[in-house]
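Every protein chain of the complex appears in place save one, which is left out.
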Amino acid sequence: MPTFVINGMSATVADGMTILEAAKQLGIEIPHYCYHPKLSIAGNCRMCLVEVEKFPKLQISCNTVVTEGMVVRTDTEKVRKAVTGVLELMLIHHPIDCPICDQAGECGLQSYYMKFGLHKSRFPLEDKVHKKKVQDIGGQIVLDAERCILCSRCVRFLREVTGTCEMEFFDRSDHSEISIFPGRPLSNNYTGNLADICPVGALTSKDFRFKCRVWFLKTANSICTGCANGCNVYADFKGDILYRLRPRQNDAVNKTWMCDFGRLEYRKANEDRLLTPVIREGGKPIAAAWESVMYTTAMKFKDAAEAHGPESTAVIASPQSSNEELFLVRKLAKEILKTPYTGFSFRAPGDQTFDDFLIRADKNPNSLGAQLLGFSEEGFDRTLKAVSEGKIRALLVFGNVLADLTEGEIVSLLSKVPFVANVGTNDGAVPRAAHAVLPQASFAERGGTFTNYAGRVQRFQPGFRPRGKARAGIEIVSELANRMGAAWAFAGEASVFQALSASEEPFAGLSYESLGEQGRPAGGAK
Amino acid sequence: MSVAFSDTARRELEAILSRYPDKEAAILPALHLAQREFGYVSDEAIVYVAGLLGFTPARIEGVATFYTMYNRKPVGRYHVQVCRNISCSLMGAEHLIEHVSKKLGIRPGETTPDGRFTLSKAECLGSCGTAPVMQVNDDYHEELTEEKIDALLDGLP
Partner (left out) sequence: METVLTTHFADERYRRVDRYLELGGYEALRKALSGPKERIVDEVKKANLRGRGGAGFPAGVKWGFLPKDLSRPRVLVINADEGEPGTFKDRQIMARAPHLLLEGIAIASYAMTIHLSYIYIRGEFVREAKIVEEAVAEAYAKGFFGKNILGSGFDLDVYVHRGAGAYICGEETSLINSLEGKRGWPRIKPPFPASVGAFGLPTIVNNVETIADVPWIVTHGGEKFASLGVEKNGGTRLIGVSGPVNRPGVYELSAGVLLRDIIYTHAGGLKDGKALKAVIPGGSSTPVLRPDEIDVTYDIESMGKIGTMPGSGGVIVIAEGTCMVRALSVLMNFYAHESCGQCTPCREGTGWLAKVMGRIENGQGREGDLELVLDVCDNMMGRTICPLADAAVMPAQSFIWKFREEFERHIKDQKCPFGNRF
């Protein structure tokens, strides 16, 4: 644990730490491009030069390990001139694309220019080397070779993280250019990360291209809902539109990465949403107010139970729901409806890709949560059997799919139930076949927790208020329960989680505070 | 339109691979071999060598385009590379380059229409004491004069 002095301040750090990492920990910013905490050290941008006593030349702080007694300065005139010098050289060829470049506002060159440059260019425009712009290189990425500062992060990522090596440096000297081999585009499921790690606008997202200036975006800490891995993400939004998801660092789950499928999950918050409560009469949907939908739903369940017993009601939970919602759903099913028919399925239609990195075969964010909170696949099968045998009079179903059943199968199954109420966020076969649709807030519009495949309980935060007439899941379930005779008074997700952790053993001892921004394992889980 | 090594070349590659603890080290010799076998390092040659050694074409392209001796485009039957570095320049290389350029009717970087000659300017060839120097394919020609160059180029088969 060496003790060293940096900018006159003494500090003790872990063995093997580099000056750059130590400075980061101590809140001292050392500018850099090629360094990335999850990639090998390249040392080629030369921005992180610092003064180290006893060394005649400036040293790159990303590759200099802190030793006992070392004396470092990052704030001298010599260092400043060096950084400005490198920046100036880097900007000789860099095209002045800012007005049309997506990276503007989160660009390494812009940021450091404002901090360390602010100089007038001394180099004439005619000295620029021109390279190919706007190349579709596959995956989710557009390449602009002219903007590239040749930091090699992309090449290292494709070599060290995905192992697919589709990009490489070609030529040499100031004609060096990164690209793909013609006809061999990016072909892995993690291409989106290239846009994140590229410090400038050389590699940008096709999907996000020209959609929004980043300084208009606000950010919420969230969890990807694309599969059971639970990659931590940032949800960037403006108003009530979600524009993109970016990975958020969590070394226990996804490091600094996420997959390409997950990146497009943001669309589910924007598209095909259920935004108004609906009651269907004679097959035709009529928009209705929450009051009437709630009243009708509660009444139908009460009537079914009175006339045919609790075993004529059923609840199908969704592994897309949060722990808080599932806790209340089970409370509703067990304490209020007292039905023996509950369950959930982790099966889903569509793409089944999985790998040994971040992509799980289970495409739901909270299957384990559903299990831990008392729902089962076996229960689901029994419930579907009861439905198909015409035993169920009132069915409460969450989500817009039923396992991996086709729309036809869903329609035929649900037609056997006189009253189907659906609580969900997006349109699909289930809400289309339901008699009552209760629109739910998406993952971007309410908070809660999910339990990923490895048992890690992680919080997600809302970005904006629910769109349209959608409401938070816990509110919907609470009100339904209360209309059926309960007297619940949960103030919000936090209080539901408090109750949850008090009564459910796997969640014992957890609180929103203890979960923080990185989550914690559920009891008994690794 | 793919290419493949002859049996001789394949055997040479085997011998090459046995010299190194890591097959990656065979990339430079394999590209020399490919250039010899296919005349130049074409896109197909890149893909072929990549497949042979188990690397992506991008990786092989990165190596092939770094080094000047691998021709990614076809060159003439005789690649005339005249050194234009300091010692050769001090001894008149500029004039000789102009002379060859006029004689062949092409500028440095170009190939004669009949595909016979490609003219290039080279950096230091490591024979400064006998400047001016040029390399034609594998052979060095030193202490050049206009007459010597004429005699050499005219006398090529």
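Order of writing sets the labels: A and B. Residues in every chain begin at 1.
Simple rule for what comes next: contacts are C-beta pairs under 8 Å (C-beta built on N, C-alpha and C of every residue); 3 or more make two chains touch, one makes a residue touch a chain.
The structure presented is a predicted model; accordingly, all values stated were derived computationally and were not measured.
Enquirer: For the chain that's not shown, point to the residue among A:172, A:209 or A:465 touching it.
Expert: A:172
Enquirer: Spell out, residue by residue, where the missing chain touches chain B.
Expert: Interface with the chain not displayed, on the chain B side: 19-22, 24-29, 31-32, 62-63, 66-70, 84-87, 89-92, 94, 122-131, 135, 138-140.
Enquirer: What is the set of chain A residues that contact the non-displayed chain in the whole complex?
Expert: Missing-chain contacts on chain A: residues 41-47, 49, 56-58, 60, 63, 81-82, 85-86, 88-90, 92-93, 122-123, 127, 129, 149-150, 152, 169, 171-176.
As a working rule, only the chains that are shown with their structure count from here on.
Enquirer: Mind checking the centre-to-centre distance between chain A and chain B? Centres are C-alpha means, answer in whole Å.
Expert: 52
Enquirer: Which chain A residues qualify as touching chain B in the complex?
Expert: 164-172, 179-182, 184
Enquirer: Per the contact definition, I'd like the list of chain B residues that touch chain A in the complex.
Expert: Listed in rising order, the residues of chain B that touch chain A are 43, 46-47, 55-59, 61-62, 65-66.
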